[in-house]
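The other protein chains are all here in position, but one chain of the complex has been omitted.
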Amino acid sequence: MNPETSLWTDLAFWAFGLAAVWYGWRVFRTDSMVRATFALLASFLNVGAIMVLLLAEYLGTALFFMMAVEMAVMAIFMVAFMMNPAGLNPMQMVHQHRFAIVAGAATFAGLAGLGFAVDFPDRPLIIAADTIQQLGFELMGSSMLVMQSIGVTLLATMIGAVVLSSKWGRYGDSDAGSVPPSLDPEQREEDRS
Amino acid sequence: MTLATLLLIAAGLIGVGVYGALSQQSFVMIMMGFELIINGVLLAGVAFWALATAGEPRGQVLVIVGLLVMAIEAAMGFALVVNVYRARGADTTEGIDSMSH
Amino acid sequence: MPLASVYANDWLAIPVLLAVVVGGVYLVSVLDELFGEVVSGSRPNLGRSLRLPVRQAALLLCQSATRTEHPDRILWPVAPAAYAALAAAGMAVIPFAEGFAVADVRTGIVVFGAAEVLTFVAVYLHGWSANAPLALIGGYRSLVQGFSFMLLSMFVLIGVALPARSLSVGQIVEAQSGLWNVVRHPLGLPLFLVVGLGAALWGPLRLPDSRELAGGTVGEVSGPQRLAWEFARRAMLVSYAVMAASAFLGGYLGPWLPGPVWLLGKSVAMLAVFVALGHLVGRVRPERFMAQAWTVLLPLSFLDILIAGVEALP
Partner (left out) sequence: MAVSRLARLAAAAPVPVFAALGAGARGPVEELTLSDDVTLVDSPRHATVLLVVGAVPRSLIRPLSQVHDQLAHPRATAWWSSEEATLDPLPQATLIRAESDVVLAVGGLHAALLRGERASELDVLPDEPANPWRGLGANGQGGEGMMGGTPYGRPMAMTGEDRDGLPLDQLHLRLGPFLPAFPAGLVLDTVIQGDVLQECAVVGNPFERDELLGGALTATPPDPERTLAAMERARARHHLHGVARTLRLHGLDALARRTLALAMAPPDDGDRVRYLAHRLERSTALRWATEGVGRIDPSAAEAVGGIVARAAGWSSDARSDDPVYAELGFTPIFRHGSDAQARWRQRLAEAAQALDLAAAAGERRSDGAALELPWGDDDADRRLLDLLPGLLTGQELGDAMTTLDSLDLDLERVARAVARTERA
């Protein structure tokens, strides 16, 4: 427990935290794809705000930045694939609903219980520290390998995503393969040409 | 704002995310569930970093790796959705009935 | 918690910020009118241009709000407010004089970048929540054009952060005491101005609100809400002008005159450039512009960051 924690920070934390969970819940409770997407964005923005309260400002703001872009992309995908952008028709597309509720509740109870039960070390942040500079030196210093791996991984992801989503693949049009290849070799040759 | 309360919020996010990922049929909605789970993990990561490790720089690096996981999940998720949609015209899990192309 | 100890902010800067926003918005409107008269070949009428924005604002305040069938009642009015708030948030990290800022935070340019990206979300929601087809198309345009250049601004801003060895705008300004960034790496400023035009839906990049969509995202809006939207667009332009002046033109630094005067002069110059571009460059064709944004502007921003990096080597 940080002795300097003020009442205002506590209030802000509870407001952001409850809002984050509430908007996360709304994602699955609305008929409109766009509302679902931006409810998720709101959840992320609230978590980002808590990170700023915890003095991880770089991570918090980076989360704002990253999630705004990602949710904008997601909104386009949602509307393009789900066809129900304005929520004109009621939507409830779920399976194994009861099991999912139980699993979600159990996960919450287990993790929350863990948070209260385990006696984690109480070593709060040294406030004078320049956490952003530390992060920079760490990334470009002893954790350089992590940063390099991140770079290579992201490059591989970009290439993979383009390959997967492009229309023309190595084996011709990606949407032409819906028919399983024939067992008859001659027929197979014909299909290929 | 103690570590326990922070973890409570994180657990809430993860719980909602697990519910969503398990219950939804649409691929994109399932991805939203995953994103919420990672959201909770990121919050827990920052909470531990700030309150249990005295601001150990490697903690922030771990959170950045979490962000990376989320970015990859989104990019690959969308790519797979497009791919499956092209091949099968399916945008829900129920729309796929076999693994072969 | 220790927020106050880290974010040395000046409460007095908040009214100054609000004054800058309101004054800047008024100035943009006046400049726009004056420049339009010059370009159209009629004699500029200063008195009329000074009165016009006030009258038009009054008219919008007297108009009633209209409604469409089943709009999103919350998001529709929130979108312009969010847009204006993001403009103000972007400006909050910029110091108006040495040590005088609302919040010259350590992550200044990241905050600015986040505000910029959220802008596109606000514009999209404004178009989407009207529940009207042309407005929705405008919203989609905003996202798609946003994707093509939102990367630029981050690279360009990292370029100015390199010589300062800090993400704080105050440090970035201080690092230009010897040489302005616009001289150090001249590619940055024009690229940043392109992003500014896009974020403020101004001139050549006014695609989401364009005429062929009958106003696009703002086409279904009237009265006070439209006033808020037009205010927010101009506020965003002001925010980019002040940021451009701070990040590339040395901000409040300058001889003889006090700092704020220098910042004011440089910002007004940037605003004049924005306004002139709005009148002289026609609306771009999305297809061509996006191709150019990805194949020319983005590599140029890489080049800019490369130049900045080499130049910043000790």
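Per-chain residue numbering starts at 1, and chain names A, B and C are given in the order in which the chains are listed.
In this text, a contact is a pair of C-beta atoms (placed from the backbone, for glycine too) under 8 Å apart; a residue touches a chain by one contact, two chains touch by 3 or more.
Computed from a predicted model, the values in this text were never measured in an experiment.
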| remark: Of the candidates C:Pro190, C:Pro260, C:Pro286 or C:Gly309, the residue in contact with the absent chain is C:Pro286
| query | Which is it among C:Ala115, C:Leu213 or C:Ala232 that touches the chain not included here? | reply | C:Leu213
| field | Listed residues C:Arg106, C:His126, C:Arg226 or C:Lys266, member touching the removed chain | value | C:Arg226
| said: Give me the subunit C residues in contact with the hidden chain, please. | reply: 35-42, 48, 51-52, 54-56, 58-59, 61-66, 69-70, 133, 137, 140-141, 203-204, 206-207, 210-215, 218-223, 226, 278-289
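One rule holds for everything that comes next: only the chains that are shown with their structure count from here on.
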| Could you state the distance in Å from the CA-based centre of subunit A to that of subunit B? | 4
| Inter-centroid spacing, subunit C versus subunit B (mean Cα positions, whole Å) | 33
| query | Which residues does subunit B have that touch at least 2 chains other than itself? | reply | 1
| Numbers and ranges of subunit C residues touching at least 2 other chains | 1
| Considering the complex alone, what residue numbers of subunit C touch subunit A? | 1-3, 5-6, 70, 72, 75, 105-107, 110-111, 113-114, 117-118, 120-121, 124-125, 128, 131, 136, 140, 143-144, 146-147, 150, 154, 167
| note | Seen from subunit A, its contact residues with subunit B in the complex are 1-2, 5, 9-10, 13-14, 17-18, 20-21, 24-25, 27-28, 33, 36-37, 40, 43-44, 47, 50-51, 53-56, 58-60, 62-63, 66, 70, 73-74, 77-78, 81-82, 93-97, 99-101, 103-105, 107-112, 114-116, 120-126, 129, 131, 134-135, 137-139, 143, 146, 150, 153-154, 157-158, 160-165, 167, 174-175, 177-178, 180
| request: Report the residues of subunit A in contact with subunit C in the complex, numbered from low to high. | output: 2, 4-6, 9, 34-35, 38, 41, 53-55, 57-58, 61-62, 64-65, 68-69, 71-73, 75-76, 85-86, 127, 130, 132
